[in-house]
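For reference, the structure is listed below as structure tokens.
Of the protein chains in this complex, one is absent; all others appear in place.
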Amino acid sequence: MSSVTILYVEDEESDVMLLQHVLAKTGIHNPLQTVKDGKEAKDYLAGNPPFGERGLHPLPGLVLLDLNLPYWSGFEVLEWIRQQPQLRRLPVLVFTSSSRPDDIARAYDAGANAYLVKPNALADLTAQALALRDFWLLQNRLPDTLGTRFTAPSTG
Amino acid sequence: MNKSEGRPIEILLVEDSPSDTELTLEALRDFKVRNHVSVVEDGVQAMQFLRRQGLYSETPRPDMIMLDLNLPRKDGREVLADIKGDDQLKTIPIVVMTTSRAEQDVLRAYELSANCYINKPVDFNQFLEVVRSIEAFWLYVVTLPPAPKAGAG
Partner (left out) sequence: MKPAVIRVLLVEDSDSDALLLQESLGETRPGEFEFTHVECWEEAVRCLRQKQFEVLLLDLLLPDITGRDTFLRARAEAPHLPIVVLTGEANEALGLDAVRHGIQDYLIKGQAYGRQTARAIRYAIERKQVEIALTKAEEALRDSERQLRDWNSELERRVAERTASLEETISDLEDFSHSITHDLRAPLRAIRSFAQILGEECLDCGRPRAQDHINRITGAAARMDKLIQDVLQYSRLARSELRLSPVDVQELLRGIIESYPAFQPPQVEIQIEGPLPHMLGNEAALTQCFSNLLGNAIKFVALGTRPRVRVWAERMGNPKAENRNPKEGRSPKSEKGDKPLPAGAEPPPATNPEPPVTQHASRITHQVSPSSPPLTPRPSVRLWFADNGVGIPKDAQERIFKMFQRLDKSYDGTGVGLTVVRKAIEKMGGKVGLESEPGCGSRFWLELKAVDESRPSGNVEGPSG
């Protein structure tokens, strides 16, 4: 299973805690880094302070992105990522509570790899984490543009 | 979660290997989320299907595309570029499924805005497992994009 760092861009602390709980429960031990707004997300990805130390804050191989963020919206972060030459291929999964068709269409249009609606029941969140694990971390080939070592998908 | 709301999810499978096609159809057939698979065997047919041209004038718009890279007549990479370059089609998620393990191909596919990249296993059971994980993620957990409102032309 790929051991890339996952970057979670989310301002709601409870949602972060829930995800941490569920990742642990489904055996996903990838390092999880969280930032709480668009500016921090850009700084993290660009390696700006206070995220300059790549040993402490490695570049993620997968981004989970909420849309409802203060200062810069999730869309703006996504658009920014797709404009950076080194980050263009970075898989971004939008992870938001909005199920509005306009938001969904815009996210895919702006280059999100997938759109996930935050479920309200823990069981559904667990199912999402499992699907994420099996597909993105086990089967999917992540682009190795970021210098992170990825493990070949396990055959088991 | 993806609520099909009574309508099956439309999948376009672009695959020239009959055995791989058969395996994929088999795996998709029993999935808990209703889906309908259309199959085309080369890149030219794929574009005709998506653009509703020729024989394919009445095709449904796919909610998701599974695309092999090595196709006759028109290469899968070209198809990928064409789809993601078309405003009306680019939001459709594309799951690249291919035998190529080359790092360059992976990079290139993501460069062309493929949504993800899957290596087809040789082993039959593993193949099923892969399709199951595709189903669980793309057909169940993911919310697929709505069709765009009709633009000019």
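We just call them A and B in the order they show up, numbering each chain from 1.
Going forward, a residue touches a chain if its C-beta (ideal position, glycine included) is under 8 Å from a C-beta of that chain, and two chains touch if they have at least 3 such contacts.
Remember, it's a predicted structure, so these values are computed and weren't measured experimentally.
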Check the options A:Glu12, A:Asp43, A:Glu76 or A:Asp144 and report the residue that touches the missing chain.
A:Glu12
Residue touching the undisplayed chain, where the options are A:Ser2, A:Ser98, A:Asn113 or A:Gln139
A:Ser98
Of the listed residues A:Val9, A:Val35, A:Leu59 or A:Leu125, which contacts the missing chain in the full complex?
A:Leu125
Provide the residue numbers of chain A that touch the chain removed from this figure.
12, 14-15, 17-18, 21, 97-98, 100, 118-123, 125
Where does chain B touch the missing chain, residue by residue?
4-8, 32, 34
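Throughout what follows, only the chains that are shown with their structure count from here on.
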List the centre-to-centre spacing of chain A and chain B in whole Å, with centres computed as mean CA coordinates.
23
Listed in rising order, the residues of chain A that touch chain B in the complex are 88-89, 91, 99, 101, 104-105, 107-109, 111, 113-117, 119, 124, 127-128, 130-132, 134-136, 138-141, 143-145, 153, 155
Using the touch rule from the top, collect the residues of chain B that touch chain A in their complex.
1, 90-91, 93, 103, 106-107, 110-111, 113, 115-119, 121, 123, 126, 129-130, 132-134, 136-138, 140-146, 148
